[in-house]
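Before I ask anything, let me first share the structure, which is written out below as structure tokens.
Of the protein chains in this complex, one is absent; all others appear in place.
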Amino acid sequence: MSLVRLDGVEKRFGDLHVLKGIDLKVEAGQVVAIIGKSGSGKSTLLGCINGLESHDDGRITVDGKVVSEDARSLRELRQTVGMVFQQFNLFPHLSAGRNVMLAPMVVHKAQGQASEALARDCLAKVGLAEKFDTYPDKLSGGQQQRVAIARTLAMQPKIILCDEITSALDPELVAEVLKVVKALADQGMTLIMVTHEMAFAREVADLLVFMHQGRVHEVGAPAVLFDAPQTPELCQFLGAVL
Amino acid sequence: MNYTFHFADVFAYGDLLLRGLWLTILLSAVSTVLGLIVGIAGALGRNSEIAPVRWLAGAYVELIRNTPFIVQLFFLYFGLAQMGLKMTAGQAALLAMVVNLGAYATEIVRAGIEAISKGQWEAGLSLAMTRWQVFRHVVLLPALEKIYPALTSQFIIVMLGSSVVSQISAEELTFAGNFIQSRNFRSFEVYFVITGLYLLLSLGFRQVFRLIGKRVFGKG
Partner (left out) sequence: MVQFTFWDILRNLLLAAQWTVLLSLIAFVGGAVVGLIVCVARISKNPGPRWAARIYIEVLQGTPLLMQLFLCFFGLSLIGLNVPPLAAAAIALTLYTSAFLGEIWRGCVEAISKGQWEASASLALTYPEQMRYVILPQALRIAVAPTVGFAVQVVKGTALASIIGFVELTKAGTMINNATFQSFLVYGLVALLYFALCFPLSLLSRRLERRLNVARAS
């Protein structure tokens, strides 16, 4: 059974039809890269998977459970699905370590010591063990994004959603974040990422999804899609970005 | 003008002044804490998903902000007494100050919450926190930090406004002044001194708030 499964998912914002029937299956351990023009519905799709966006039609199943709008089941869902954002969204009033510790303490009611150990462990995984007491405004963008990844890891999710996580970074800081993501992929984490880093998608992803006007326009192995795009839309898109 | 000022006649009542000063400080400090709590609750009410709660919180804010404090005080003290709810002057004074500050604090805190970016909510929710947990652990403190200057100004306005509670014989600083001038008939000197004390109080309170702000919002 697929870890994540979308069947005919639809989403409207008023008159705007953002998702027009999305079907997608993601297996455990798979790395999925979603590409496409802005406005093609990529970020909305991610938001639907962890319930930050409600969907209007169709069905989303994560780890065997159907995603609903009920608050309790949403919280359960989000313990399975972590998310990393384009703008990091670190909590500015908490140190890096406290950012990571917060959810384990509040949601899992973990003890202070246990969650501190967990936080140090997670920060070490992203190479920021020594930044435990540093506040977000004293970190570079790349470091902030790595703390955000550590914060998600601390919840021990089965899936991590990455929403253009390098788009807000200065070019020289992109590599350090991608390195962390690559390491996660190598360890077998299930990743669904919206990205503009085509080279990275080609290297790391098992499955490439090209979205166009609210639909999955083309889907397949990255090598196949990059080297032999079947639709003129993908050709045009790749021509523009590569 | 051939008037001789007699400030010594005022300071002869030094202990009375000090007692009044102390009660003013006490009233202001307690109503600051309680008013802030009311303000946070009010702001949550203004953003509630339950429509009647929203309307109620809105009506509270508008009613208080568009009527004079002294009328609120009289209504609470005399009006409610007529309805059978009797309070001492001190209780009524405190209640009026809390109710008044609470309404202003509601609007200020609400503005602070609105100033927190949507991303903070999304990040908190994505970590499987409830809305309340996100509010409590992620949103509240940065929101208060953003509005801290507006909040402290409002606290000082309420402290200064507390001089009005002398009108229901709550024995704070202005009341002490009224009492002294009824004895020595040195109205101008008495109120001049009292005014000076209030000025010192507002300068002092501002410093205290600055230190508290540093403690609470200072990082590292």
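Which chain is which? They are A and B, in the order written, and residues in each are numbered from 1.
We take it that a contact is a pair of C-beta atoms (placed from the backbone, for glycine too) under 8 Å apart; a residue touches a chain by one contact, two chains touch by 3 or more.
None of these values were measured; they are calculated from a predicted model.
Interchain touches from the omitted chain, evaluated on the whole complex, reach B.
When the whole complex is considered, the residue among B:48, B:130, B:169 or B:195 that touches the unshown chain is B:195.
Touch with the hidden chain on the side of chain B covers residues 1, 3, 62-63, 65-72, 74-75, 78-83, 156, 160-164, 166-167, 174, 187-188, 191-192, 194-195, 198-199, 202-203.
One rule holds for everything that comes next: only the chains that are shown with their structure count from here on.
As a whole-number value, the distance joining the C-alpha centres of chain A and chain B reads 46 Å.
Chain A meets chain B in the complex at residues 50, 52, 71, 74-76, 78-79, 81-83, 85, 87, 89-93, 95, 102-103, 106-107, 133, 135, 148, 151-152, 155. On the side of chain B, the complex with chain A involves touching residues 117, 119-120, 122-131, 133, 137-138, 141-142, 145, 217, 219-220.
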